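Read through the structure below, which is laid out as structure tokens, and then see the notes.
Selected chains only, in their assembly positions.
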């Protein structure tokens, strides 16, 4: 499912002087795994919310699957969105937090996994009957991830899905995710602050400037999976991303000094 | 930091109520208040004991009407609240009508109901329902509207229909508000049934009380109040208990 | 509040009067309204505060506790309260020599005598009054064939055919029903030899003892007011309308006043003056209550006194 973002801007009401996103332009071909990185508050979450049509842009257009508006795409269940906070229903057990999809989504919507399969995918089999408030931060995030993976959508919008996870869990889940992604080839927008994680997963990294978010660099990651940190090619892309990040930070700080 | 068990709080409750009753008894005796102004608790209890079976029968009728009216009122309140949540454009209008109904003293409607529906229990049930539906409506609307923003976004990302959003998100979120509404309405329903029976009823505690009052027989007037209070307190505690079990995901302790 | 206070003209005595129901042209009320407006109270060096009861017994509680000095009450109720729960009430003047209680059916109902009540629904307010039983018995109807229905105050029930016979005050509901286009037929207890007495001025034992002089002067002025109303019913009604709300029908008030003036007069009052009461009157009423309602025996001598009337007749 391809995605075209043209000249997208967003200003939150009451925030006239500080737009969250400014003139963002990019195109994602179907099946690409794009990592979005950028400083805190630069508008990454805003971008995802715009594509999920949770908010309406102040200016610019988003086209999905060759012409659908975000709202149409969402209505067709093409989009799966995972927010930065886990957003679990406190009155449901872990399993029911996934099983609720069956009830909420329109009759006949296909789901990829059963709740128990999804739970075991993120290592929460043992917590199936636990309520969200008895789960640790990382477990809550994994539950939200399991819920997203259950959806049979072709555009995944994922807002820092591994932020609360330890390195090992992150690594294991990355592998599982890639295994899932490679045959299905959904288009993925993956917000992260962890560059290693970005480079282990993505085909492409979009680096954003500090607020107001604009695209500072568009970096290809032409490495085969599985990837190794020690690989010099990996280290080279890593350096590229780091430079893009710190460069625009320096620019920004110079401009605002 | 001591946990306060249901047991210890029940004991505290008993003590407080007892102190109140003893003060009352003492006051009446000390100032020898005549019985036609304020009867002593002992007199009231004696009256209650001596007429147990009559009161039991009347209580049954009144409680039946109260519960039926409460059910009707709660249903009406919830259904209207649901409707207004699903079709929000009519909210202001329907709320205005509801307030209009609420602003009409029942004493003006009650005779009309008797005219239309006869002398049976139906008018009493409807009056009780009219008394109880408003707190339910207001609280349930509040509850249905106050939903966590992150969860709302989640459901919107799923394109959940308004009805499913309501069923799986708004309704569970409103449960604490619904319980508050029930706690308000349950005692109201009992008073409501009594008021509905106050004149023109063929039975029930309301009629008993009206006759007692018309005869200025205050022990007979206050004895049913003991029953009403007991029922009110029981209903309240039942609701509080159910709430603790059903709203397990929200902390509600006031004790640390 | 000492008797001596009366002698200081600048310091009028304070009295609180509470009418036993809403403001309307019941004769004892009218007497007080007129006395107030025409300055008869002032003439007796009294300053009277006029309150109104909702008619559910508050005024009796108030009188018993001394918050109110004088009120009005049906002789029958007064007897019952004196008997149980023992309210210390005393009638100081019996204005209604005949009671206002009666039973009404629509003219169009085809009910002509109490015998016709059989198989019909007869309403009562709260509890069936002893007058009803006495009347049914005196008229020779069969109580067992009559369905008694608790109706409360709502004559619309008669019009809307929810009951066939409805309890009324002779001076009140018949007028309203007539206005609505539904003339009625009335049966009054006294027509069947059943004793019935109307409104009295009531005080408590204690107030009677402590305020004898003030009450006497009050009675004097109130009777003067009643006399004025008999002479100028129209002007009296104008005064009544100052106390009622704008919703009140002037003709209704006039109807009420004239009805009650008629019932205030009897052979006794012709002889002794308005308000006069006798042991026989009270005794026969008490007997009826005892017989038909199981009322406890009361000493009727405690229930009324003509002493104030006698004294009032003596003062100017």
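Order of writing sets the labels: A, B and C. Residues in every chain begin at 1.
Throughout what follows, contacts are C-beta pairs under 8 Å (C-beta built on N, C-alpha and C of every residue); 3 or more make two chains touch, one makes a residue touch a chain.
Because the structure is a prediction, the values reported are computed rather than measured.
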item: Assembly formula [one copy per chain kind displayed, counts for the whole file]; value: A x2, B x2, C x1
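One rule holds for everything that comes next: only the chains that are shown with their structure count from here on.
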item: Chain nearest the global centroid, as defined over all protein CA atoms shown; value: B
item: Distance from the mean Cα position of chain C to that of chain B, given in whole angstrom; value: 40
item: Separation of chain A from chain C, taking each centre as the mean of its C-alpha atoms, in whole Å; value: 87
item: Chain A-chain B separation of Cα centroids, rounded to whole Å; value: 50
item: Junction residues of chain A, two or more chains touched; value: none
item: Residues of chain B touching at least two other chains; value: none
item: Footprint of chain A on chain B - complex, ascending; value: 150-151, 153-161, 164, 168-169, 172, 175, 248-250
item: In the complex with chain B, residue positions of chain A that touch it; value: 49, 52, 54, 74-75, 77, 79-81, 83, 85, 87, 89-91, 100-101, 103-106, 131-133
item: Sites on chain C touched by chain B in the complex; value: 56-57, 60-61, 64-65, 80-81, 84-87, 125-127, 149-154, 156-157, 160, 162
